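Missing here is one protein chain; the remaining ones are kept as they sit in the complex.
A, B and C label the chains in the order they appear, each numbered from 1.
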Amino acid sequence: MMVANDLVELSLRDGEVEVNLRRPNPNSNDTPILHAVHAPAHAYGDLPISPEAKLPGEVVGVEFQEIHSPMVGTFYASPDPDSPTFVQVGSNVGPSTVVCVLEAMKVFSEIKAETSGTVERILVRDGEAVEYGQPLFLIRPH
Amino acid sequence: MMVANDLVELSLRDGEVEVNLRRPNPNSNDTPILHAVHAPAHAYGDLPISPEAKLPGEVVGVEFQEIHSPMVGTFYASPDPDSPTFVQVGSNVGPSTVVCVLEAMKVFSEIKAETSGTVERILVRDGEAVEYGQPLFLIRPH
Amino acid sequence: MFRRILIANRGEIALRIIRACRELNVEAVCVFSEEDRGAEYLDLADRAICIGGPAPRDSYLKSDRLIAAAEVCGADAIHPGYGFLAENAQFAEKCRACNIEFIGPSVEAMQLLGDKANARALAKRIKVPTVPGSDGILEDDNETIRIADRVGFPVIIKAAAGGGGRGMRIVHDKTDLLATVKQAKQEADGAFNSRDVYIERYIDRPRHVEVQVIADTHGSVVHLFERDCTLQRRYQKLVEESPSPAIDARTRADLCACAVKICKAAKYFSAGTVEFLVDAKGRYYFIEVNTRIQVEHPVTEMTTGLDLIKTQIRVAAGKKLDFDQKSVKPRGHAIECRVNAEDPDEKFRPCAGVITKFRPPGGLGVRVDTYGHDGCRISPRYDSLLAKVIVHQPTRPEAIRCMQRCLDEFIIKPVKTTLPLLRRIMAHPDFVEATIDTGFVERTF
Partner (left out) sequence: MFRRILIANRGEIALRIIRACRELNVEAVCVFSEEDRGAEYLDLADRAICIGGPAPRDSYLKSDRLIAAAEVCGADAIHPGYGFLAENAQFAEKCRACNIEFIGPSVEAMQLLGDKANARALAKRIKVPTVPGSDGILEDDNETIRIADRVGFPVIIKAAAGGGGRGMRIVHDKTDLLATVKQAKQEADGAFNSRDVYIERYIDRPRHVEVQVIADTHGSVVHLFERDCTLQRRYQKLVEESPSPAIDARTRADLCACAVKICKAAKYFSAGTVEFLVDAKGRYYFIEVNTRIQVEHPVTEMTTGLDLIKTQIRVAAGKKLDFDQKSVKPRGHAIECRVNAEDPDEKFRPCAGVITKFRPPGGLGVRVDTYGHDGCRISPRYDSLLAKVIVHQPTRPEAIRCMQRCLDEFIIKPVKTTLPLLRRIMAHPDFVEATIDTGFVERTF
């Protein structure tokens, strides 16, 4: 997990290209509601995968990979409200596939998958606030 | 151990006959020195026998019985300085054998063995201060 | 000054006294029962001596063993704390007969003030208001009517042998008087094997206000202002504060002056508390004197900055008070909450067991007097007081808010405590607005 994080960190530090994808109607005065940020922060500990991320009826032995948030901000699944989402459950992604954008301080940053596989689950809702290290997507590796 | 203590307690409460065995030369103004009273108090816990009471080279399997002090006071091994000690290592004792006297507030109380056996070891020195429940003698049961 | 003090108590007050001894450079020897063997607070004493079995009557109440322990370790004084033998004049007398100073008042003052009737007579003699009443057992019906008329209705009939709220009957009207006295006598006979009853004015919805006094053996008597202990449950104090939010400056001055007068008349020295009831109209009545340090003494320590235990020890060693009445300047507002190991949902049944997680609150103006810690064992054999949370803030509203914060912060697991009740009390408008009386908890929770 540390390796995965470091990769995300590195890629960010190298390529924190701030894309000014300003959303047409961002409700900019509303502070997004922070869903369940406190609770998972304490539920975590040193587990390699969060309990929340475990799917009911999950096949034992399959090791999912998580895409973590490399920053604090607001999660958007699509580049703007009128466009389709970057990915959906079942989408195939590669390391450079953009999976979402995160907004912080009015700046939108594209987040790449950094891994290959199929999107198994999207763990946050559109417009939800996320903290650093929070799992965003569950990827079933190829 | 609790049963043994209760017996001692009861016998005291019934028969705390205060024997005025005033010692001829008791150095009455000197407060006796309290030897190692603090340390064993903390070393004890719930052990059935104090670690101190374990003899080096002790035969495994023999369960010694302890005669505990039923009060706080000063231990004297003999009725007065010129007399022989009540018992010594190797003496046989029965329940009503007087094994020592304890002095508290200028009053001397005879302490009885309350058990039968052979004195294996005397755990306190003549003139030493003892606290409640402190082991005084180690008895090898018959 | 003493060389070595024997502490004849346990738990938080033993720890409190150990700390005072250390700061005075006096050796502290603490006694313990077999039940308290291994308690961590004993590690802070210079020595600890086991004096008997778990039951208080086999250890902490066994005066001979306590004195023997003092002799054996060479202690020149005994601090009794509160409870156990703290107000036992015979014990104080025995200690002093054995040349061991009893840290408390003289035997004579204990005897005089320890007897409620004597204390009341003394107060009346020096014109300190007492609750109007029969001053003795009711003999015949004519006398009963005459006294009740003088005292004024409502009156309360109390069994002479009763106590703690038992054997009491309120009479609101003259027509019910004689019948009620008759009933009360029958009940007293049944319950206490004595038909003796007496009569007093019934103080409706009173507040309990007490004055802390400290005096030396050289005749100097200083009051340290009052504590309001109105918040009780079945005559057990739960919350204490200072200053009282319910009395005005004039009543405060009167109460404090009365307290000093009583102590001077009794030639009192050491720490003591003079208790009063204050009715809704601000009238006050002396009720009794506690001739010991009290559980709630930290409230006064916080407002005055004076260490009552250290002062009590110094005074017992014959020293003069190093302050006078003028130099005592209370500051801000202090509140104490008693956290007892009791289950408020189960009729306040004492809870015992091992505490696995203990996180007392902290911060500016916060003091927690406790023997608790992770792994601490709570015995069911002794008083259930586990911790006293005391806060000190510039004003009463700030003190209440700080206490709320502290009670929220305090974690004790898994032993049940009075914390949830205390939280509800601190949030209750009647407490916040200081309109409560001594019956508040029973009526409200």
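In this section, contacts are C-beta pairs under 8 Å (C-beta built on N, C-alpha and C of every residue); 3 or more make two chains touch, one makes a residue touch a chain.
Just so it is clear, the structure is predicted and the values come from calculations on it, not from any experiment.
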Where the missing chain makes contact, among the chains that are shown: A, C
Options C:Arg205, C:Arg234 or C:Arg359, residue touching the unrepresented chain: C:Arg359
Residue, one of C:Asp173, C:Asp408 or C:Glu442, that touches the chain absent here: C:Asp408
Residue of C:Val368, C:Ile412, C:Ile425 or C:Val441 in touch with the missing chain, whole complex considered: C:Val368
Chain not shown, touching residues in chain A: 5, 9, 31-32, 34, 37-38, 41-42, 44-45, 71-74, 104-105, 129-134
Where the missing chain touches chain C, by residue: 16, 19, 22-23, 25, 40, 44, 298, 301-302, 305-307, 331-332, 359, 362-370, 373-375, 392, 394, 398, 401-402, 405, 408-409
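Please note the rule applied: only the chains that are shown with their structure count from here on.
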Chain separated most widely from chain C, comparing mean CA positions: A
Distance between the centres, which are taken as Cα means, of chain B and chain A, whole angstrom: 74
For chain A paired with chain C, centre-to-centre distance based on mean C-alpha positions, whole Å: 61
Where chain C touches two or more other chains, by residue: none
Contacts with 2+ other chains: residues of chain B: none
